[in-house]
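Handing you this structure, nothing more for now.
The complex is shown incomplete by one protein chain, all other protein chains being positioned as in the whole.
On to chain A.
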Amino acid sequence: MESRPQTVAVVEDDPSMRRSVRRLLNAYGFAVEEFPSAEAFLGRDPDSCAECVVLDIHLPGMSGLELRSRLTAAGSPLPVIFFTAIDDDAVRIAALQLGCVAFLRKPFPAELLIDAIIKALSGVPSR
């Protein structure tokens, strides 16, 4: 029905976790751009067509939260979905305050991620 798949950026340092998220998203019909770090995401190809970001919080170098702040500061409209393996109230509250479509704790059911992405993309003007 749609003309081309919508693209999701996945920023995650664990290669196996990143690959699994890519497969999941591919299976549900999304295109995926993968980045092992926040820095790699910031230096992405200007032609990148990612329309939302699935973002790990604990990354080597710049953290996911810091990346979120920078995106906001730069006026980026990209919606963000956070995911993390660490449980910390302050992190959760900060993530919510920085703004995110969802905050997922690993491991999470696929449904939660897919729903969050659909929600994120529904706010984005299509194509």
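Quick note on the criterion: a residue touches a chain if its C-beta (ideal position, glycine included) is under 8 Å from a C-beta of that chain, and two chains touch if they have at least 3 such contacts; residues count from 1.
The rule is simple: contacts and distances are computed from a predicted model.
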"Imidazole glycerol phosphate synthase subunit HisH", "Spermidine/putrescine transport system permease protein", "DsbE family thiol:disulfide interchange protein" or "histidine kinase" - which is the UniProt name of the missing chain: "histidine kinase"
Contact footprint on chain A, counting only the chain that is left out: 14, 16-17, 19-21, 23-24, 26-28, 58, 62-63, 65-66, 69, 72, 79, 83, 85-94, 96-103, 105-110, 112-113, 115, 119, 122-123
